[in-house]
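So the structure is just underneath, and the comments pick up after that.
Just one protein chain is left out here, and the rest sit where they should.
Think of it as A, B, C and D in the order they're written, each chain with its own count starting at 1.
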Amino acid sequence: MILGKVIGTVWATRKDDQLKGMKLQLVREIDEDGKDKSRVVVCVDSVGAGVGEVVLFAQGSSARQTELTRNKPVDAVITAIVDKLDTP
Amino acid sequence: MILGKVIGTVWATRKDDQLKGMKLQLVREIDEDGKDKSRVVVCVDSVGAGVGEVVLFAQGSSARQTELTRNKPVDAVITAIVDKLDTP
Amino acid sequence: MILGKVIGTVWATRKDDQLKGMKLQLVREIDEDGKDKSRVVVCVDSVGAGVGEVVLFAQGSSARQTELTRNKPVDAVITAIVDKLDTP
Amino acid sequence: MILGKVIGTVWATRKDDQLKGMKLQLVREIDEDGKDKSRVVVCVDSVGAGVGEVVLFAQGSSARQTELTRNKPVDAVITAIVDKLDTP
Partner (left out) sequence: MILGKVIGTVWATRKDDQLKGMKLQLVREIDEDGKDKSRVVVCVDSVGAGVGEVVLFAQGSSARQTELTRNKPVDAVITAIVDKLDTP
């Protein structure tokens, strides 16, 4: 999984039927110090993350292993909201 | 999924039989401000996007989870046309 | 899929049995203007592309969805020979 | 697989149910000389690696082929602790 920060939401009326009802979040990759990276990914949200929250997201076929995304054309999903990074 | 902009169409007469009848769109990755990135991907279009439209596309095995692309040798598919990015 | 240009052929006598009889083409990624990119991928050829031709290739598990490559340890396959890019 | 070094642990209370009980390690990619690379990945740990240890991790669907991660939304897993790199 990759660390990211939710920076916004994507609105799309015309979309594949299987995406209906899914919240699509804009997630910017960040490093372990919380600094922005350049890549931004659109993720389905399976945990209810809000803008500004630090999250983990899974990509590829693993993004289809949540109840919400199974067998859907989804290649990125938020799977956790990060409380703390412990880097001794 | 990744944000992109449709910039054109690919014409190919000689192709794998399973691609017959599929519209192949040239999609340039863009960032969350709509600025061009360098990567261009050829996507099958499952939603009827036109040149100039901002879209989401899914990659990898997830690109085969639409009705149009199931079990096909397709690794990128347009799954939504973006109305708006809401980045508060 | 990604745009590429066939630049040569790979010869390999010692290989996994499942690759026997497959033509292995060296394909350089190109951009939408036909300019070379730095990445070169070795693709199985399912459409009979020759050196110098512009092609599309699929990667990952999608590369195993052609008749030739099904269930084989192949992660890149040429699926089309490009006639024309239409970028209005 | 990729070489990495465990640099910390991720704490997350709110997460997909299927991640419950899994240890999530922050792993920095390193090169074959042990030098840091910029990419940091969050991996599930299937071998009990501690902070500072050099490890191998697998990504993508292959990360779901351990007993711990099967069918879970996990795209990176530590599969070995490296004793030595033999580069003659």
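Just so it is clear, contacts are C-beta pairs under 8 Å (C-beta built on N, C-alpha and C of every residue); 3 or more make two chains touch, one makes a residue touch a chain.
Everything numeric in this text was worked out from a predicted model, so none of it was measured.
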{"item": "Sole residue of D:T9, D:Q25 or D:T66 that reaches the chain not shown, by the stated touch rule", "value": "D:T66"}
{"item": "Interface residues of chain C (partner: the chain not displayed)", "value": "7-16, 18-19, 24, 26, 28, 38, 40-43, 51, 60-61, 63-64, 71-76"}
{"item": "Positions on chain D contacted by the hidden chain, ascending", "value": "1-3, 31-32, 46-48, 56, 58-63, 65-66, 77, 79-88"}
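To be clear about the criterion, only the chains that are shown with their structure count from here on.
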{"item": "Labels of chains that are neighbours to chain A and to chain B", "value": "none"}
{"item": "Rotational angle, Cα trace of chain A fitted to chain D, multiple of 5°", "value": "70"}
{"item": "Chain B-chain D separation of Cα centroids, rounded to whole Å", "value": "31"}
{"item": "Contacts with two or more other chains, residues of chain B listed in rising order", "value": "60-61, 63"}
{"item": "Touching pairs among all chains present in the structure", "value": "A-B, A-D, B-C"}
